[in-house]
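As you look at this complex, bear in mind that one protein chain is not there, while each of the others sits in place.
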Amino acid sequence: MSSVSSSESERSESLQSDTQPGATSSSFDIYATYERFLQNEDISTPLAAILALTELVEKSNAGTMFELVKALNDGAKSLKEGTPNPISLNCGCELFVAFVSLFPHDSDTFSELKTELVKQGRSYAAEALGYRDRIADLSLGFIKDDSILTHSYSRVVMKTLLRAHKQKRISVYVTEARPRGLGFVLNVSSLAAAGIPCTVVLDSAVAYVMDNVDFVLVGSEAVVESGGLINAVGSHQMAIIAKAANKPFYALAESYKFHRLFPLSQYDLPTHNPSILSFPRTGTLSTLSAQPLSSSISQLHEVPTVPSESHSALLVPLSMTPEQIARNPDVDYTRPDLISLVISDVGHLTPEGVSQYLVGMFAG
Amino acid sequence: MSSPANPYPSSQVLAPNGEASGSKPQPTISKAEQSRQRRAVQEQQRAAKAAAKTAPNVPGPSRPRSGSKLPPAPSTPKKSGAGPSKTQKDSKDAGSLAGDEFTGKSRGLRIFSHFGLPKPVSHVGKGDIHPAIVRLGLQFSEFKISGANARCIATLIAFKTVIQDYITPPNNTLSRHLMTHLSPQITHLVSARPMSVTMGNAIRQLKLEISGSDIDLPEQDAKDVLCHKIDHYIRDRIIIADQVIQEIAGSKIKDGDVILTYARSSVVEKVLLRAFSDEKSFSVIVVDSRPMLEGKKLLSVLSSAGISCSYLLLPAIGSVITEVSTVFVGAHSLHSNGAVFSRAGTALVAMMAKQHSVPVVVCCETYKYSEGVQLDSFTKNELAPSSDLLSSYPLTRPRETLNLKGQPNLEILNPLYDLTPPTSITAVVTEVGVIPPSSISSIPFALGRQTL
């Protein structure tokens, strides 16, 4: 984390000789600020990024707009470097930076401008906390007494389901969402606590369950330029199955999650790196000790028919090692033709409608 | 409802049903002479028509029908002259119209011109037609007997009577002559309504039996043997097959199911009644459509048995299809590519069901199998008679609006059948088991038979 401030001070030296050095005070650690904001459960990654950048503006010594924007870009870059999945963080950063650079700043002095920017950033974040409720209201019209399938954990979806439960009788299927199992842990406890009938389904049982379901509801990490969705891995699968079974697939996304990215395929995502889906070097298999799975496999090979052994293999909980998990993707990209509707605080959007907003913000 | 177009009115014993064109009794003229006369008259009329053509006439396949419906006087310039010319009007018109169509009518009309040309019934058959066959022909043409199974059974039973009444002429054997005796009867039936695949298969089987009958048997015994064979055919290929199908298809019906069916299939009716008597609880949605509106009959049978039913017309099917668990339909015939030729509208029902992932089950006995691949509904089809038009409309529609006959530029087509492609069908239930539609053609080989 300290590398952040050091790189910033490096860059500040390379700036043109202006009146003031464009560095922030060396004690400003943007990543820690970001993490601090994230502590608040209600604040999602893009909002935390915006708030962190707002603080950067406040603490920055930049004297011109150019320097400020540069500082912001640097801050954004260091934030991105800090996390393995920078997509949603990127949404917030790009939105704020675009806003700042397009902010009409003809007449005011620079410090007034900065205060204004800080104020705007903070008020937006405060306003954005209400977006989830707005989305829940908008989605209400699509929910009857339905059974809903959802994937992993999303705060927006939770809010929507809890809101719908007050007026309709819904039942919810939640997928495990391995490897983190977020769906399992968080959804069931909060949903069950609210009295909504819900059950956990295996990730592999999504197709089995799909005929029984009325529609699929997922949250999002980002909604991209093509109109597609980036969300926890397994969403694309679910969308394909929903399409095959002719069920609607709705994505809930706050407007700050609109991202300028345009992935052409799963492998075009920024989170994709060569180690994902790679094969381990052969030596490593033996190093996976303390793995009930591999040991039972070797046992099965050596002793062909020992039913008790194979039985015990099933009873032992199967888990992947961290290396195996690292070889699997975190997020996937769902194509726009599989998505029926994106429900956002700006209204209902067909996937084609998303790019209208993106072009308006970032083009030209 | 159809008038005599038979150019050989040999007797007036049998009163034609529907508006006859008042054929006067004619002496039996030789066939060749008559056809020559007919052709000459056709040429005359064609020339007259081409010369006198002013307003667009009403061409196309319905012409013989509409002509036959109305008393021939008003619409077309009538031939003066002999009775044969009057009774020949319809065939003439068809001929002259064929000429008209190829002289610059819009493409649409040409395309539909062959579409199931309805054959007008000859109630005065040539040669002597057995009265049972004549009665059967009338029942066919008036759609009093409809449905592939019913027609086949009725035909076979009528043939039994014919066979019993048949006396082998001297110097002939039963096995050779009976067939020639039966041929004109068959032709008469075909002229009432085009032959169904079931009738065709049954008659083919009958011919096989006849030609294989033992020469040495005394005549009565041979006839008895044939009648027994017919009985067995009916029993094995239809009755018992239906029972097996009832069991197999019944096993696909579970408690709480919503079954959808279209129009009226005798097999599906039996399946549903049997499942209901097996104490299964399910409800039925009956979908129906013009021109035949046969679903109403099914509806009354099912609801009197106590099954809870809903009824709706074909266009409304989109609103209920999401609630349906299975679709059961019957078939007129099965083709080797797995396509099902069935009552018009079945293709639409199957398509909608497939769209919503609802399984489509066709209940069909194996004797309905027909060789050959049919690609679309145009190759072989039949038009419904337009006489009974008014009764299939709801009473709430004022009658005057329904009389659309004489309009220029307006054609009414009522195809009776359509072809459901194998992609829309999930399974075919036959007496040999449940089969995917594309494997139908391999069944005979699996059973070690030549034909299904």
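The first chain written gets the first letter, and so on, giving A and B; residue counts start at 1 in each chain.
FYI, contacts are C-beta pairs under 8 Å (C-beta built on N, C-alpha and C of every residue); 3 or more make two chains touch, one makes a residue touch a chain.
Going forward, contacts and distances are computed from a predicted model.
J.: Select, from "S-phase kinase-associated protein 1", "SKP1-like protein", "Protein YIF1" or "Translation initiation factor eIF2B subunit beta", the UniProt-recorded name of the complex's unshown chain.
T.: The record names the chain that does not appear here as "Translation initiation factor eIF2B subunit beta".
J.: Which chains here would be touched by the one that got left out?
T.: A, B
J.: Identify the residue among B:A347, B:I425 or B:I440 that touches the chain left out of the display.
T.: Spelled out, the listed residue whose C-beta touches the missing chain is B:A347.
J.: Tell me which of A:L95, A:L252 or A:L269 is the one touching the absent chain.
T.: For the chain that is not drawn, the touching residue is A:L95.
J.: Please identify which residue in B:T261, B:S377 or B:T430 touches the non-displayed chain.
T.: Once the missing chain is taken into account, the touching residue is B:S377.
J.: Which one touches the absent chain: A:G141, A:G195 or A:P274?
T.: Touching the chain that is not displayed is residue A:G141.
J.: Kindly state which of the options B:S146, B:T168, B:Q205 or B:S303 is in contact with the chain not pictured.
T.: Checking the options B:S146, B:T168, B:Q205 or B:S303, the one contacting the hidden chain is B:S303.
J.: Could you pull out which residues of chain A are in touch with the chain that's been left out?
T.: The list for chain A reads 50, 95-96, 98-99, 102-104, 120-121, 123-124, 127-128, 141-142, 144, 255-256, 258, 341, 346-350, 352-353, 356-357, 359-361, 364.
J.: Under the stated touch rule, tell me which residues of chain B contact the chain that is not displayed.
T.: 56, 106-109, 111-112, 289-291, 296, 299-300, 303, 308-320, 343-345, 347-348, 351-352, 355, 376-378, 381, 393-397, 401-402, 404, 407-415, 417-419
Quick note on the criterion: only the chains that are shown with their structure count from here on.
J.: Quick one: chain A and chain B, Cα centre-to-centre, how many Å?
T.: 63
J.: Enumerate the contact residues on chain A facing chain B in the complex.
T.: 211, 245-246
J.: Please output the residues of chain B touching chain A within their complex, sorted ascending.
T.: 355-357
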